[in-house]
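For reference, the structure I am asking about is given below.
The complex appears here without one of its protein chains, the remainder shown in place.
Chain naming follows the written order as A, B, C, D, E, F and G, and within any one chain the residues start at number 1.
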Amino acid sequence: VSRSSDLVFDFSRAERIGFAEAVLCEGKSPRQLIDVVNLVSARSSCILMTRLDPTIYGALPDNVKSFIDFDAESRTGIVGTVPSLSTARRIAIVAAGTSDFSVVRETERTLNVNGHEATRIVDVGVAGLWRLMQRLDEIRDHQVVIAVAGMDAALPTVLGGLIASPIISVPTSTGYGAAEAGRTALNAMLASCTSGLSVVNIDNGFGAACAALRILRLLDNVIASSR
Amino acid sequence: VSRSSDLVFDFSRAERIGFAEAVLCEGKSPRQLIDVVNLVSARSSCILMTRLDPTIYGALPDNVKSFIDFDAESRTGIVGTVPSLSTARRIAIVAAGTSDFSVVRETERTLNVNGHEATRIVDVGVAGLWRLMQRLDEIRDHQVVIAVAGMDAALPTVLGGLIASPIISVPTSTGYGAAEAGRTALNAMLASCTSGLSVVNIDNGFGAACAALRILRLLDNVIASSR
Amino acid sequence: VSRSSDLVFDFSRAERIGFAEAVLCEGKSPRQLIDVVNLVSARSSCILMTRLDPTIYGALPDNVKSFIDFDAESRTGIVGTVPSLSTARRIAIVAAGTSDFSVVRETERTLNVNGHEATRIVDVGVAGLWRLMQRLDEIRDHQVVIAVAGMDAALPTVLGGLIASPIISVPTSTGYGAAEAGRTALNAMLASCTSGLSVVNIDNGFGAACAALRILRLLDNVIASSR
Amino acid sequence: VSRSSDLVFDFSRAERIGFAEAVLCEGKSPRQLIDVVNLVSARSSCILMTRLDPTIYGALPDNVKSFIDFDAESRTGIVGTVPSLSTARRIAIVAAGTSDFSVVRETERTLNVNGHEATRIVDVGVAGLWRLMQRLDEIRDHQVVIAVAGMDAALPTVLGGLIASPIISVPTSTGYGAAEAGRTALNAMLASCTSGLSVVNIDNGFGAACAALRILRLLDNVIASSR
Amino acid sequence: VSRSSDLVFDFSRAERIGFAEAVLCEGKSPRQLIDVVNLVSARSSCILMTRLDPTIYGALPDNVKSFIDFDAESRTGIVGTVPSLSTARRIAIVAAGTSDFSVVRETERTLNVNGHEATRIVDVGVAGLWRLMQRLDEIRDHQVVIAVAGMDAALPTVLGGLIASPIISVPTSTGYGAAEAGRTALNAMLASCTSGLSVVNIDNGFGAACAALRILRLLDNVIASSR
Amino acid sequence: VSRSSDLVFDFSRAERIGFAEAVLCEGKSPRQLIDVVNLVSARSSCILMTRLDPTIYGALPDNVKSFIDFDAESRTGIVGTVPSLSTARRIAIVAAGTSDFSVVRETERTLNVNGHEATRIVDVGVAGLWRLMQRLDEIRDHQVVIAVAGMDAALPTVLGGLIASPIISVPTSTGYGAAEAGRTALNAMLASCTSGLSVVNIDNGFGAACAALRILRLLDNVIASSR
Amino acid sequence: VSRSSDLVFDFSRAERIGFAEAVLCEGKSPRQLIDVVNLVSARSSCILMTRLDPTIYGALPDNVKSFIDFDAESRTGIVGTVPSLSTARRIAIVAAGTSDFSVVRETERTLNVNGHEATRIVDVGVAGLWRLMQRLDEIRDHQVVIAVAGMDAALPTVLGGLIASPIISVPTSTGYGAAEAGRTALNAMLASCTSGLSVVNIDNGFGAACAALRILRLLDNVIASSR
Partner (left out) sequence: VSRSSDLVFDFSRAERIGFAEAVLCEGKSPRQLIDVVNLVSARSSCILMTRLDPTIYGALPDNVKSFIDFDAESRTGIVGTVPSLSTARRIAIVAAGTSDFSVVRETERTLNVNGHEATRIVDVGVAGLWRLMQRLDEIRDHQVVIAVAGMDAALPTVLGGLIASPIISVPTSTGYGAAEAGRTALNAMLASCTSGLSVVNIDNGFGAACAALRILRLLDNVIASSR
């Protein structure tokens, strides 16, 4: 356990629940973010920073920024050394529209920092059904599917009726008016006619990736012990 | 203009905006409903009573009930003589689930009272996509489509991307929890990725039928004047 | 089917459901917008960009901007060659106040990109009833009416009781406090005492135009086949 | 000041703020209601009981019921002697539909118990505009107008643009779905484009009457002192 | 009737319903605002501009600004010549806190443009009850009271139990969290235990003033005709 | 630790956090309630049953009912022997209206089961300010005040500005429409202009009593250790 | 594909997405339920009926009831022959309180009908932390955990920080006031500080079980193919 300026890190999380520490940067002061980076960069572990505003990132001191692998589209930073990525195609991220791209990228980066690649299948919303249909076999090739959609969020309902994999649905805040900043997509996923969808918070690509990682770790353990 | 116990009827509505008077029965006292029936049955016109609770209907005096053609599933009553129905298949009512049946029937009865039959295509929700697909050609054969769906209301999004007709969407209050008594279906329809859906109030089969009637009347007028 | 940097275009949409591809720009990164323009400008088709923020438009590279016919008031851009506009006055856009003007313009631009002119009748809210009354005959001259109103949205209720045409209602986010960013107008339209209004999302002039286009296309097909 | 079983009456309210004590019966136990009646019936004053459920009224002891002038449609009871009613037509209650009748009656009963008659003008909703228009002169003959409407509540917006009197608007819980149990009517009145409407709680005919009584008392005082 | 660039003015409003034209500036483009000023300044009448953002005002051309009497705290502009103010103290504006000051000023400016002064009694919220108590006699000296309060909005409840005048309550958007941008104050006023309060929209000082003007005009007419 | 049919009791709670076990009965099946009573009645401890519906209580077997001291107004039952009540007047329950009585009683019963009496001061809402004022000295005589109010919930705001004691506020679901089933009272208390009010859930007299008990226990401990 | 009175069954669902057909009974008429039972009982497959109200079940004809294995606490019915249950303890259902029992049972019955037993661990809410702690090892012995909790729903947050398995969280509608009929529990689970929780609709034990079944099926497939 390390403690610095009120920060309490949980570096043993990887062993305990299967993935590394992550820091929600929204609401943290620059001073707190600098503490985070300094603390982590002095160790061998690796953490993910989520919802790191590009403007706030830009204003950090250069020596701090040099420790951060920053991605503006997903507003994520990685501090420390990322493990080498598995090459097996185990997780597909399927998204309804290109406006959902930042959430797709946050999901992907979270998987990467935990050692997994992902297959991105974007702009296959069911308002143009043929777009999803022509990639269905490709999707079925993966163990776990993360479905990202905003507005009416009809994608996971259709997809869940066509494939048998675990599907983790991520509503996005895309849209306006009755889209209610993602609440309509969230509610539509929760109230879906398709059975067995599970859902995470609006725009929470990070959380969806973690839910997928819990399943992958279970798979690995089961296979290991079944040998 | 007729007036009785504070009631003001609008018998000229048919000429003015294309469909006959209708009475929302919810919130009206038995005394008011009896006034409605007495007033209308003394005339040659025909009206529709909507949201007429079976218990309240059952408690009306027998001589009043005898003037009402009552349908319990849709909670509608018809007073007066319905015009003979056109045999042309112009309107399809497409519904996601059998739980939406009462709304389907309210839509159908409203069309009937205005002289139109409708084709019912029920239980074709997109969680089992093949159910919609095998009836798509049949749906395309109609001029106007009324799409009825609750919960995630993904049906009109998929349907609207596949057919070019005017589509009037009716959200239903089917479901629980995040279905929010139909508000999720309503919002999902309004925020749909499919362009050009139009929407009516939750469970408002009557309103959807009236919107369709406005289009059919326009069609009839245009054809009449194009001859 | 074309695909570039995760974009999947639907250029066959016009044939399938009656109007051309459109792109919701809100939430897309500049890189994605540039991809859109490049992909489309290399073809003969024409697309509409909606909710394109003037600041984001302004920051695009000049060679990209040169392909866009941009309108700041409606925040729309048109890429490609617009078809010549029909001169027939088929659609009236009736708006309650001048604050609804940007939505009126988005509606108009969507109709234009699909080959239709529209008649604008603005600032005829029913708080000053004579303003609507003196233009009623002019409105009745059109096949389809799009009614745009914010705040209490009383306009379509009054209008719908006076004319028989299909009326597509667009609530706007005009107003403050109890106007609830357009939700009050939306709900008032959905709960209207006038029968047969249909409604689209808040500020969704684009969607209203598409709903009207579905009706016009049906009209054209019916007339063509009735000859 | 009187106190019985935790009740504290305010019999001097009439002198202080211009109208007599009233008791909201909803949420009170039968024992509390009996205490109310016993306490008041032993005095010369007169009180109004509002939202008195017919079933609860029916279950009161007969000797208690005998002191209550009960009206089921408005769910009001009057205990004590009502003053003789003024014959001047000073207040008009204008309602959009017959479903709003119970609220109209609560308003009327509150005025009665304070010595005023009211003119009822019901079923003049603006979806059939001619109904309001033909009674406009009659409405203008009154000093204060109470406008009662549910669903879209467009009536006070139109009325307020046509007459100069103080208008107190009462939203009603009539309607379903997007009517949101009266919240849409309430918000539409608050966000009305017509200037100078004032609003009371949903279904609060009692409150509207009291607001009118405050104005009438001011008028009486001003006239008295101007002589 | 005048019409310019889609604007339709209602210059006869003063005669019809008792107060002059006003323009809600929020949501209007600079071009529209300039049209408003040009149209009005060419006439003898006088209008009020409400919710005119200081930044937008600042960016108007100087020759347009020269026609506007602008007040930044209330975000109001007056175009044209204000009538001379009556000296009689007829209206008191009573406000709970100094944070409600901008709404107090909007109310006052609206009264001014219609020829009335008002007495401002600010910072008398009932969390420090003695502040209200020591000014109660002063408040009672006025014919109509406008009560302005945010957060819990307890002021009109207490005040309404102490004075008999008509009270128009204005909820303000002061506060955070559970204050819900003024909705809590609005609801608390509507659900007040004090009888006969009437309420306008959140922050709507303009509307409260108009409601007061309707009462004052009635008073003036009654007195005139009682002579 | 005891376990029976999935129930896990916490009989050591009194020592750990200062008050005895309580059971929320709403949502429990009769079978579960019977298990609760049987388990507790076999021991020397005492528990409180809250939100025990009179109908469900009535339908329990007589031998089970005989163990329950049931109070219908507060819907509470006490199983086991209540400790003798302290006679010191330490807690005042101050309520705005008689409709809040059931919550007042739930508070009182919770205090009783933990060995404390309470002083009830009911019907002192600030719409009739003199009612509160004449009992202010009595309220000040108590160490802790529990303020119960519905609708606008102005009582704790006024009271909190007049007394220095800890005040625990309980919003009630009294009222209709904009009272929003107690949410308006809850929000008004949370957003109160008076500093240092603390709040519990709507109608949660039980929780308010527990919060008071935490303070009383602290007092007792401090006094004990200060001797 | 079978079709009877508008019903369209999906008997091949088990092969396609891993679990058998289920019917949401809420909102269906008795006639529709009878059709369901008749259709299924004539086949060898097995279906689950959810949200089947005991009163509606009780009113079905006896010959229909004889085909239904009904469980009142979970409001579920099973028609057809349930497969023999696996004895391996793969799924734990962990619930915060006994009031959540009906949801626990719906989860369990859904698993049963698909051939799985489950371990029930109830009344381990974290307000009494020791209750969860003493059963933690038992929970860790299972492959997938379904966490059921209402009100504040703190259980999955604590649990998710202690175990590495996939956790599917089910919010329940237990509680009152600020519990908001389960929305607070739902939102608290979605906004949990613990990473990788996934969530289903309020009270949706059925959906949670299906999400778990998707994971178990994946496990079985992976193990089978890894041999």
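The definition used in the following text is that a contact is a pair of C-beta atoms (placed from the backbone, for glycine too) under 8 Å apart; a residue touches a chain by one contact, two chains touch by 3 or more.
Keep in mind it's a predicted model, so treat the numbers as computed, not measured.
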Omitted chain - touching chains that are shown: A, E, F, G
From F:52, F:181 or F:197, residue that would touch the chain that is not displayed: F:197
Sites on chain F contacted by the missing partner chain, in the whole complex: 16-19, 22, 143-144, 160-168, 186, 190-191, 195-202, 204, 206-208, 210-211, 213-215, 217-219, 222-223, 226-227
Chain A residues that touch the omitted chain in the full complex: 1, 3, 6-8, 10, 13, 24, 26-29, 32, 51, 171, 173, 182, 186, 201-204
Touch residues of chain G, complete complex, unshown partner: 96-97, 125-129, 151-154, 157-158, 160-162, 175, 177-180, 183-195
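Here is the rule we use: only the chains that are shown with their structure count from here on.
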Relative to chain B, chain with the most remote C-alpha centre: F
Winner on C-beta contact pairs when B-D is weighed against A-G: A-G
Geometric centre distance via CA averages, chain G-chain D, whole Å: 50
Junction residues of chain C - those touching two or more other chains: 97, 128, 160-162, 175, 177-179, 186, 190-191, 195, 201-202, 204
Set of all touching chain pairs, with the criterion as stated earlier: A-B, A-C, A-G, B-C, B-D, B-G, C-D, C-E, D-E, D-F, E-F, F-G
